[in-house]
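What follows is an incomplete set of chains from the complex, kept in their original frame.
Labels A and B are assigned to the chains in the order they are written; within every chain, residues are numbered from 1.
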Amino acid sequence: MKLITAIIKPFKLDETREALTGIGVQGMTVSEVKGFGRQKGHTEIYRGAEYSVSFIPKVMIQAAVSDDIADTAVETIRSAAETGEIGDGKIFVSEITKAVRIRTGETDEEAL
Amino acid sequence: MKIMKTRYAASVMAARIAAPMAAFAAVMTPAIAFAADAPPKLDSGDTAWMLTSTAIVLLMTIPGIALFYGGMVRKKNILTTLMQSFAICCLISVLWMVAGYSLAFTAGGSFVGGLGKMFLSGLKVDDLSGTIPESVFITFQMTFAIITPALITGAFAERMKFSAMLWFVGLWSLVVYAPICYSVWGGGFLGKAGVLDFAGGTVVHINSGIAALVAALVIGKRVGYGKEVIAPHNLVLTVIGGSLLWVGWFGFNAGSAVAANGTAGMAMLVTQIATAGAALAWMCCEWMTHKKPTVLGIVSGAVAGLVAVTPAAGFVDPMGSLFIGIIAGTVCFWGATWLKPKLGFDDSLDVFAVHGLGGITGAILTGVFAVKAIGGTSGMLEGNAGQVWLQLYGVSVTLVYSGIATFILLKVIDAVIGLRTDEQTEREGLDLVLHGETVP
């Protein structure tokens, strides 16, 4: 099984979620994160003092999927989350050695 | 009718000297004032307005100042900041009853009053202060005694020990506030000299502003100041606080007429105009220099305007107040965004720039724009240039006395119990370490 971690623009979350369920991914976990990268941050001014804020709000999606749909899932996320502008984000894939569904105790592919 | 008019004028003259707060305000219900020797009587309308004013001046400190400041600190210090205003409100209420009122408002020397009313002993239900019960006058003035030290806390925000803060504020109230208050309003030398201060430009704002500057210098900069991002954590709170300050300031300024009359009305009107003018001025300065008008800016400007019109409120006309507002907004903007970084001290929430500079600007401009037909005294524009010098005299005395006394108090407290929390506490946040509470 693979764990797909995608960091995307927040307003693309709903679209991406729908795309993923569209290809049969039934679960995912999302966190609010802040990203640093090529996309520049912004400046805030308080009584003349300028603060440059280098981190930009992003959303991180983590989805565990079976090996066979991993590539499809990556491509699905990529096309759903793309705007073509800088800061669209990244997708990382890594290996999971075990998965368990807490409610039932089912493991691995059955647990996803 | 004539008699009434005369008394009215006389009362305004009195106000000019002993200030609006002064106990001996005019009897405002003309029909009752037949002879000059009739004792003052309670006026239920004046009393109603002063009860209201007292309530809304209290609102300025809790939750007004508390939120105004609370929104500007970092989240880890929000409760500490609220706590300071709240605890000051409690502490000063008791101290004012114990000795403050007596020192500030009973006959005494030329610099400080007597001790005859300690513990408010002997106060009766039907004692009057002009046309209102003395109990109301005491409570109204108490709210001024409360807000003044609460303003100072902005200078040493996010790094002072709570215990040291209590000692400082308590002593400062008796040693600095009460004498200055007496000198200007209680029958002391500044009021007698003819210094104009309608509602506290000197007593409240210059006084707290200079104390704030000294405190910022004595306690030193916050850890990470100038290196890390130390930005306001929630300007929503600041806007709420600033708005309540504005609303409550009607009690502060129009209440300082100690009557529900034309002076109160005019004070309210010019307060509104000066505040609006200053807010727009600060906003425009910002828009031009930093490209963006900010919420913090416009609210800060409003407070600057409120401060500057405070000494002037009963003495100037609408046009004068508009100028006062615009000038004060610009000066305070310059103080907070240029002067402070230039000089490099960490007056954390710009108490000196807003209250100190705003107060000084207002005090001087009161001498410029005062209109005889409004408050009984002419200003420079009406040919009385001397008033400006008188105003400068009042400003200087306050700056010097308050500055030095504040310095000594802080140094003594520092030596005895220490003023400042340790670095670790500052890192973790005072809320957690000092008070064992946090806002998640």
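In the analysis below, a contact is a pair of C-beta atoms (placed from the backbone, for glycine too) under 8 Å apart; a residue touches a chain by one contact, two chains touch by 3 or more.
The structure displayed is predicted, hence computed values, not measured ones.
Only one copy of each distinct protein chain is displayed, but the complete assembly has the stoichiometry A x3, B x3.
Note that only the chains that are shown with their structure count from here on.
Touching chain A in their complex are the following residues of chain B: 229, 231-232, 286, 289-290, 292, 294, 296-297, 300, 336-338, 341, 350.
Residue ranges of chain A in contact with chain B, taken from their complex: 44-51, 53.
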